[in-house]
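Only one protein chain is missing from this complex, and each of the others stays in its spot.
Up next, subunit A:
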């Protein structure tokens, strides 16, 4: 019986979801990720039943630009690092026919 928190099967699934190729390292990732989750158990020592989450620390809300900043990059600049372009647009692989 595998006592690990993240099994090799789960590792494969997460890698696929994250679009990462981890072939050959599945065992290593399962071991390392499980070790990390084991350490995280330490948080169970703290009672947080009456505590709410802190998602941000600045207290800023509803921050908007004043509208003067209309264009940050020209089309030419935005396409400078693109591998493949056509008619001034980015060329990508098909979305629905990939594995």
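Just so we're on the same page, contacts are C-beta pairs under 8 Å (C-beta built on N, C-alpha and C of every residue); 3 or more make two chains touch, one makes a residue touch a chain; residues count from 1.
By definition in this document, contacts and distances are computed from a predicted model.
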| Chain left out of the displayed complex - its UniProt protein name, from "Monovalent cation/H+ antiporter subunit G", "Protocatechuate 3,4-dioxygenase subunit alpha", "Glutamyl-tRNA(Gln) amidotransferase subunit A" or "SoxXA-binding protein SoxK" | "Glutamyl-tRNA(Gln) amidotransferase subunit A"
| query | Which parts of subunit A are in contact with the chain that was left out? | reply | 6, 10-11, 14-15, 17-22, 25, 29, 32-33, 35-37, 39-40, 42-43, 45-46, 48, 51-58, 60, 63, 65-66, 69, 72-73, 77-78, 80-83, 90, 92
